[in-house]
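A protein chain is absent from this complex, but the other protein chains hold their places.
We call the chains A, B and C, going by the order they appear; numbering starts again at 1 in every chain.
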Amino acid sequence: MKAVRLHAFHAPPVVGEVPEPTISGPLDVIVKVGGAGVCRTDLHIIEGQWDAAMGTPLPYTLGHENAGWVHEVGSAVTNVTVGDTVILHPTPTCGFCRACRAGADMHCVASTFPGLSTDGGMAEYLLTSARACVKLDPRTAPEDVAALADAGITAYHAVRKAIPLLYPGTTCVVMGVGGLGHIGVQCLAALTATTIVVVDRNPEALKLAESLGADHTVVADGIHVQAVADLTGGAGADVVLDFVAEQGAEHDGWAMTRRAGSYFVIGYGGTVRIPTLDIISTERNIVGNIVGTYNELAELMALAQAGKVTLHTRTYPLTAAADALADLDAGRVRGRAILVP
Amino acid sequence: MKAVRLHAFHAPPVVGEVPEPTISGPLDVIVKVGGAGVCRTDLHIIEGQWDAAMGTPLPYTLGHENAGWVHEVGSAVTNVTVGDTVILHPTPTCGFCRACRAGADMHCVASTFPGLSTDGGMAEYLLTSARACVKLDPRTAPEDVAALADAGITAYHAVRKAIPLLYPGTTCVVMGVGGLGHIGVQCLAALTATTIVVVDRNPEALKLAESLGADHTVVADGIHVQAVADLTGGAGADVVLDFVAEQGAEHDGWAMTRRAGSYFVIGYGGTVRIPTLDIISTERNIVGNIVGTYNELAELMALAQAGKVTLHTRTYPLTAAADALADLDAGRVRGRAILVP
Amino acid sequence: MKAVRLHAFHAPPVVGEVPEPTISGPLDVIVKVGGAGVCRTDLHIIEGQWDAAMGTPLPYTLGHENAGWVHEVGSAVTNVTVGDTVILHPTPTCGFCRACRAGADMHCVASTFPGLSTDGGMAEYLLTSARACVKLDPRTAPEDVAALADAGITAYHAVRKAIPLLYPGTTCVVMGVGGLGHIGVQCLAALTATTIVVVDRNPEALKLAESLGADHTVVADGIHVQAVADLTGGAGADVVLDFVAEQGAEHDGWAMTRRAGSYFVIGYGGTVRIPTLDIISTERNIVGNIVGTYNELAELMALAQAGKVTLHTRTYPLTAAADALADLDAGRVRGRAILVP
Partner (left out) sequence: MKAVRLHAFHAPPVVGEVPEPTISGPLDVIVKVGGAGVCRTDLHIIEGQWDAAMGTPLPYTLGHENAGWVHEVGSAVTNVTVGDTVILHPTPTCGFCRACRAGADMHCVASTFPGLSTDGGMAEYLLTSARACVKLDPRTAPEDVAALADAGITAYHAVRKAIPLLYPGTTCVVMGVGGLGHIGVQCLAALTATTIVVVDRNPEALKLAESLGADHTVVADGIHVQAVADLTGGAGADVVLDFVAEQGAEHDGWAMTRRAGSYFVIGYGGTVRIPTLDIISTERNIVGNIVGTYNELAELMALAQAGKVTLHTRTYPLTAAADALADLDAGRVRGRAILVP
């Protein structure tokens, strides 16, 4: 089958022929891919940023954001059957560790992460497991929802954790309105009555944010920290959701966070540098975020089905993966790029 | 009256004569000081570290950890009367802002911080307000409990926030068993069944920790991060309470924190430097901590009265304030030094 | 001044002349009433239902839902000044007890409840305290917002407590769309993405509910428990907010609550009768609700100012109090009746 293969860091992935995956375990599931999202993390993987944390298994197939149809199932699979339309939680999990038994799928001690630690979904078929499958209405087109499998779940997870902090009268800053951020804004609007302030370099992204529920938009032009201070009576935001967290955003995000507030790190690439005196004298928090739980993905599908989260996507054929990655890198994608095998 | 006055940064405070405070507002309370704790923060104030955050009002009287007897009250004070034994919440608050109305006293938008932003309690009398007074059993000796007013409330506040994370089977690291840490260990033992691992440079401090409820102690000798890894099957601690947070402890504390765990910053002086990729790929949190609420101080007094928290203190006459500060700086104080006017 | 006085149980209150209230304590505030809500609780008071719990102080002035303008203040009042437009938290509190210091105003051990335990606001002037005053934009007309002071805060408080239970994919039943319920529906729509099912006897009330955000409406015609089962795949609702809780609603509400769900009691008048086996075998909860906190009232005002909660009211002159009560009793009021002195 065709697959988008990464052979070396700092080199563009190429479309090549590889064998189809096969069932070996009783809970294995093979999915015919209907849509595979293209993510800034793919760029970071190509740069080698994830090698230390994950051990990128070169050469391998990219693609950690997938939806499709069940193609084949292992002998003990009972929750889906061949032909079902599914969206896939990004990390097939063991089901037996403390984290799995607590519903914290992203902290399973024995999970894989297809597209990062094993072959991913930028291919015709993908090997996953029963526990990763969220069954969908059969009328759903996988390419329409694939972006919810990683961008969506990650944005939703961060927003859901922030809800108790975002009662009426508070302010939430969203930094970066790309693939994740444009979903984050909608989740905030659907689940809270906080005042949403969106910060982005790109005026078009800010226009999109306004149409999705932002109350205020701020161009990231160098005086945006002051702009947020002005919008909050000098206090700063109760919560900052930083979907960028590199190139200085990680300093601005912290600076925008008010006393007793929380700075959520969702993007990555930069480094926070904060005096501990600054952390304690204001009692602020820095909150890490990664993916989300299986149930959160199901909740997000409920939000999407109710029309409260709408994806902005642009599709490319699988063979045009390089174009999609280039467009993303150059800031030419509004919302999310999706490969369709 | 006599008071311990700081006239300039980097110079030792001196005992001098100043006028007694007077009542001006209807909710003012003047307390005859019975005990005033000596804190590492006093050393940091003398070094000028707090000037940027608080505007240290030189010259002024140190002392932010106080207990004593009510000496005089304003016209609208109803909760205490002259002669009452009291311990003082460190920040007299306005009572009307959102934070006050939520019980988050330490985030009052109009509080003062005697000993940091106004004259403190290393003196014969202290001006505070009705809302800062926690009434005690009249048989309590203020010098015996004064250390709970700041060291105690701060350690208790951090532990209380951590309780939901510390179910049986978890591990909590306590870094530093000084004035705050030795109370923190006791609060952990009283309020959780977590495995308590204490890290300190000083073997005597570790002995004290063992007697207070530590399950394991680790000398901070350069291989202590590995020692914590070994004690936790390689995973790290669910929670790290860092009562040091300077001189490298702030890196060690983060390194000891497991995936999905939380690193609580309570001490200060250092600077955290963490790649955002490291924050998100493990979904760890950095949690700021400052003082605590009025109710938390009352709760801590209940713990102390039940014998579940016992202070290790060493008293000095008010006139020996310089000795107490020198002993603290040199690591010669086990527990807390208390000035008695 | 004119006031609506209750002289005896089971007899209609009458408008009479009483002396204006006067300032006696340093934190007293006298408010010129601009709007006083008429509540089902007033009917219950007249029936004597509150006498056992509160000691109704006959004869006295009704009215526990008030907004107006500050008319006079005590010597220690700093948060409002004469002329300020204010909405009043229903229970002036002591500010010093554990509950007050935790922000749980409705559980103050020394509060009064004007309109229940002392003279209320169906009068030209009302005696309250500084801690009860929420300052409003001076352009606000008190009669437009008065209903938020009790109906609003109570509905908001219950919804706010339910938010963590109402993630996307859940169902919340609202029983009764009167003064409280019509605000509750709007709060749910503003603060959650739950599926809102409204149950009421009155088809017009259901029409109002639809316009305010209900996803489904059910006529309470005897088969409404089954109707809710049908809407939830047989499982029942995750949360039932019962704004009626009398005349059988209290049985229906429990029956509509799913396994592991919560039945919120907000209305009153009936009696729950439930086998403990039924409680434990399904692990369901019964959650009491009364008024709300000062901060919740402020949050609700933020919601109202943002246009996310709109009151449906009908005004009557103070002298027509008897008509308003009669209309309410007969089910002729959509939303809330407001007396304007």
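The definition used in the following text is that a contact is a pair of C-beta atoms (placed from the backbone, for glycine too) under 8 Å apart; a residue touches a chain by one contact, two chains touch by 3 or more.
All values derive from a computational prediction rather than experimental measurement.
Peer 1: May I ask which residue of C:16, C:59, C:213 or C:269 touches the chain that does not appear here?
Peer 2: C:269
Peer 1: Of the residues B:160, B:201 or B:251, I need the one that contacts the missing chain.
Peer 2: Of these options, the touching residue for the absent chain is B:160.
Peer 1: Out of B:82, B:110, B:141 or B:302, point to the residue that touches the absent chain in the complete complex.
Peer 2: Among B:82, B:110, B:141 or B:302, only B:302 touches the chain that is not shown.
Peer 1: Taking the full complex into account, what residues of subunit A touch the chain not shown?
Peer 2: Subunit A touches the chain not shown through residues 25-27, 75-76, 78-79, 94-96, 98, 101-103, 105, 130-131, 293-295, 298.
Peer 1: Determine and list the subunit C residues touching the chain excluded from the picture.
Peer 2: Touching the chain left out of view, subunit C contributes residues 49-50, 53-54, 98-99, 104, 106-107, 245-246, 250, 259-260, 265-290.
Peer 1: On subunit B, what residues meet the omitted chain?
Peer 2: On the side of subunit B, residues 160, 163-164, 167-169, 190-193, 298-300, 302-303, 306, 308 touch the unshown chain.
Throughout what follows, only the chains that are shown with their structure count from here on.
Peer 1: Among the chain pairs here, which one is joined by the most contacts?
Peer 2: Top-ranked chain pair by contact count is A-B.
Peer 1: Whole-Å distance, subunit A centre to subunit C centre, using C-alpha means?
Peer 2: 41
Peer 1: Taking each residue of subunit C in turn, which ones touch at least two of the other chains?
Peer 2: 298
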